[in-house]
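For this view, one protein chain was removed and the others were kept in their places.
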């Protein structure tokens, strides 16, 4: 397989499909990169993958890879899935129940690529080894745990060294250590093969750490496609913001004053770094939990330049393991701040305590209200 | 359904089962609480749930609820699943493919509890509504997205108000906002019904935020069962430690000196708060990523009492979205520290930079080497 | 087939023969083939009706030996036989009862006893038609009474499509009596049934016609038909219980 | 599912888009090898189907071609012999089907879901009635349930029941030859249902029997219906065992096949073909209506794959 030399993107998707309760209309393209499809349950992520794989047919539009037109409703093209050379991991794995783990992985090599048995088996063993399944090679899917099944499905999709990888929540059933390991493997594979990898995930951290860019799919459309960091820092609208974990969205009005810009909000005037919004425009101010610092009374504030101080009461503390969520009521508005367990321990917070919050101006993001 | 008045625990499990590559031997009990089963893929979590539900039969041992003996190999008891009154959400949902979402939820009410049709339908609608599926009530499983299917399965398990809830990765296919919402719902349900809830998860944060206690299952055995915080802070052995996300485990030897205790490690002598280990004992020092603070050169150190300072070089930075992982090489050993994106931004870290790390003594945990 | 080499004394004769002739014709085959070296006989045994249908639908054969004239006529109407059929054998009817004779039938009038389970062949089947003829003859006799036929018919529990089924049912003891050909009481059946003779005056003689089939090998066909009609052939048929031809 | 766009063939692939490849999709790049590989099975699929269908349908057509010009349909339908035979056939086959389903379903379930010693032997024994020439089956039934049969005397003294020559015997003969077809099909159907679904139903408090009705049966419906159709059809055409065990008596044991045979016996082939046509038309209607009803009852999508 030669690396494709092509002017256009390596995968170009622009399709619509009408579903019972959803009108899917997704547009995006990607090169030899990893793109995460991230969005709420039922937003159309799996359906998009299925249409690229050729399992479902779009109503209209086109799907093109570097070398082939997969689908084009105008030209009446609908390439058979066999000829698309995609590696597809369905959300429910769809392992062949009558084949062992090893046979599932060997299957595309023997029957699709017609490799000799020995070579196919060696390759399959290699993949199972890589996915930590060497000792379960001869078990059938029913005798495998959920995570084991998922890994077999991954191995099967990778076996034929496809031109495009489509992974539907590929690590959802795996524990953190294996997940981290596999992400590593996939990064390496992607870099070696130089192919586009499209993967669906519900896990923001996974999207952020595996994919360079992320497409946020909401209600059947790609709302924002950008670097993960950019989407986290500057979501285009309220829904995207909420979905990528913005916990605090405070309505306000932009006001420019002598020394800068601020927004008048229920919790007071909050200084903001920059905005293209006009004076007086209604806006939503997105305050990330980690953009709020909790100040112990009496602590020197010198280092907190460019922050707005507000005071409130701790209304709840939730231990999420690797981080502690601190909920504070400020002027009747609930704000969530995030702390590391160590920092939380140091601060000795208790529900009901009065608290000082510094809202760091640099990490605020302002979006027009109603967006 | 009356709340059970019982002296013993509400669910008492002590069973063994020999599987192809695993000897399962799990012992634990729980009251009207939420317990998370947390462990690597293939460690036997699902199998444990299936044996409690009555779908698989243990080789030996017993399973008792407050009111019934589910299983007792000694007494030859094996209660039919129908009479165990458990609500079980299998890892792969196992929805009835010929029934709509609504019918799947109505099913146990109509056929199991013999409710009248109207009442059953009302209740099912209520559950679907609660799970955000009102508009998909008449879709069959094949027409539902993965996350929607999972929620139907949850609804179906809850419908009959069971005496025990067994949830196998119940939120794995769901996005963060729905997940958070559902956790909330489940907490409320559990508190209302006062029943034991046993749920399998791969997500440490989920285990921590939904469950009071957590059972770490590794290689077919419950290695540690404790408050989540305790397991995170004081894992009993290296494997548990690694599994709950301890990224830095440094081998060392305990040494008591005039002013306290320390461990001699490849990265130097690290002060530790307390240990029951004898002087000279070989130990593993677990340093949580958030127990390492990164010091900008020239930053005042006064507040960092009880910390060991080491210096190294930044070897990698990974943006996980809500946190940034900083990898530093210290005396040839790789240490991982964790920062919030805002803190990372403030520190302006770059790969290759020299760095000062403060290892906070209070959050270290020492376990005997080889445990 | 009708092989072309028939003329020089060799060849194959295909004979479509009623199933009731099976044993007799098989016996006859050996003698015929010794007498006509190089000639082989191939039989197709079946119900006469079935054979007639096959012939009408184009089956290739040289000779058709039917168990009755009805089916021979079907063949004639279908234009598949050549020349006038010749009578080659006769059969007569008899009453058979199971060997334990549960209905206690010792003579024909007993057939009218109410509650007797009688099995006969359907009217469409030759032996069934003959059976009714016999009953009619008996009814005409004052000794039996006018309503004899009606009384007997009331005892019918089944109208079989094949005489063999009548025999089987009587032999298995299901029926109290049945009306069959004398030739049906073979050695194998004999221990299981008892024969109740039907007096000559009431009996009906079944006639077996034989004919050449169109497009068949006329020479060979005639050789076979002649052999069946020869004394040797007739002797074999009589061995199997068939009645002498009228002279 | 299976979306549509543009003008499509009337014949649509339900599930696999492979066949939706339109000629232009190859973009002039189609490798002949692949083209051939894809084309030949498809050609075979249609060709083989066409051959077999022609083989099965031409003889059926022949019956009508021969029967229709004789114009005897009306006469036949008015003939009480025909009406009684038809009615008897419909009634007895309905009863046969009922018995086959009611008693055959447990056997099929047992064979599909339980593992016991001799299961394979039992499974094979059940197939033997299908192997028997029907007349032999009839003799066997006589020897089992006849007056001198193995169970006959008991049935007669205990229940006062003499089976041969009764309508019951017709049903028994039909059941004997037809029930195995239902059992085989139902067994395969039950085996195709994922037992996990039954397990989950059990945890939901649903009894085994309810699960059977609400889960196992709906999910194996195509197989069950196929089995029912096969058993019914086999029973409807049954001749040899019936005439041997039940005899041939108008209105009591003379079913359509027996009536047809008797007509043939009397040398009236065309009339027999007319009766056969009537049998065919009636069966066709019954089958079509039955399928329509089943489809309606299942809401047209009773199956996951529908």
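Letters are used for the chains, namely A, B, C and D, taken in the order the chains are written, and counting of residues starts over at 1 for each.
Going forward, a contact is a pair of C-beta atoms (placed from the backbone, for glycine too) under 8 Å apart; a residue touches a chain by one contact, two chains touch by 3 or more.
Every value quoted in this text rests on a predicted model; they were computed, and no experiment measured them.
The missing chain, though absent from the display, is touched by one residue of C:94, C:167, C:198 or C:237; that residue is C:167.
Contact with the chain not shown here comes from a single listed residue; of A:123, A:156 or A:223, that residue is A:156.
Shown as candidates are D:77, D:98, D:128 or D:297; the residue that touches the absent chain is D:128.
For subunit A, the residues touching the absent chain in the complete assembly are 53-55, 80-82, 84-88, 90, 92, 94, 96-98, 107-108, 111-113, 140-142, 156-157, 160.
Interface residues of subunit C with the unshown chain, by the touch rule above, are 19-20, 22-23, 42-46, 50, 53-54, 57-60, 164, 167-168, 171, 184-189.
One rule holds for everything that comes next: only the chains that are shown with their structure count from here on.
Centroid to centroid, with C-alpha atoms defining each point, subunit B and subunit D lie 54 Å apart.
Centroid to centroid, with C-alpha atoms defining each point, subunit A and subunit D lie 54 Å apart. Each chain gets a centre from the mean of its Cα atoms; for subunit B and subunit C, those two points are 90 Å apart. Looking at subunit A, no residue sits in touch with two or more other chains. Across the assembly, subunit C contributes no residue that touches 2 or more other chains.
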